[in-house]
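Written out below as structure tokens is the structure these notes cover.
Of the protein chains in this complex, all but one are displayed in their positions.
Our next item is subunit A:
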Amino acid sequence: MTTTLEIEGLTVAYGGAPVVDGVSLAVPAGSVVALLGANGAGKSSLMRAVMGLVPSTARRLAVDGRDLAGHPPERRADAGLGYVPEGRRVFAGLTVRENIEVAVDGAAGARAARVAEMLELFPDLAAKAGERAWRLSGGQQQMLAIARALARRPSVLLLDEPSLGLAPLIAAAVFARLRAVAESGVAVLLAEQNAARALAIADTAIVLAHGRVALVRPAAGLSADDEALAALLA
């Protein structure tokens, strides 16, 4: 399996104190890697650092073999990184259609075709295509945030707490969609508090504790009740 996202020795420090400390990981194409950890373990900081939204240092941070360390967020997006942030952060004043189209490059016809593909992939959004994003439910906003990121055809999708604030049924639908996204060949790095839900769709689980990798295990057979895992997530 081709490795799409490679991270070596990633460190993020706020005020001199490291919150992500020398983390190395790889996400192969077509797989889901679940990034687990207690509150404050460094999951969101790691995601933001990979996207270039906070200052960080790394020996290597590559997408499809291209080193992106030191590049600004827009260059990283061009290189194939897609980002679904914690809290969704859809553009509330833009319509659903505009939220997707704004992320797509190219001529008007190509953009419209890509928006149509995304609306077909997310039928819940199709019915709301002309509505401003602030009118959507939490689940619909989450779907929109994912559709917006996928519209750019990323090779890596970073998702930060996609189930946060969603009803269980809605969260299950979002996660089923994420598995399908991975199976289409995208490398998915999923930071999630809800370990059971993340493990259900992940190939590999990586647990962060105090900013460091504390555990790496295949997700198959690993339960959220596993003693070692539960101790790290507590």
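Here is the rule we use: a contact is a pair of C-beta atoms (placed from the backbone, for glycine too) under 8 Å apart; a residue touches a chain by one contact, two chains touch by 3 or more; residues count from 1.
The definition used in the following text is that contacts and distances are computed from a predicted model.
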I notice the complex is incomplete. Of the names "Phosphoribosylformylglycinamidine synthase subunit PurS", "Multisubunit potassium/proton antiporter PhaE subunit", "Carrier domain-containing protein" or "Branched-chain amino acid ABC transporter permease", which is the UniProt protein name for the chain that's not shown?
"Branched-chain amino acid ABC transporter permease"
The one of A:M51, A:L144 or A:V174 in touch with the missing chain is A:M51
I'm checking contacts with the chain that's been left out. Which of A:G42, A:P85, A:G139 or A:G211 qualifies?
A:P85
Sole residue of A:L5, A:A49 or A:A77 that reaches the chain not shown, by the stated touch rule
A:A77
Could you pull out which residues of subunit A are in touch with the chain that's been left out?
51-53, 72-74, 76-78, 83, 85, 89, 91-94, 98, 101-103, 105, 108, 111, 148-149, 152
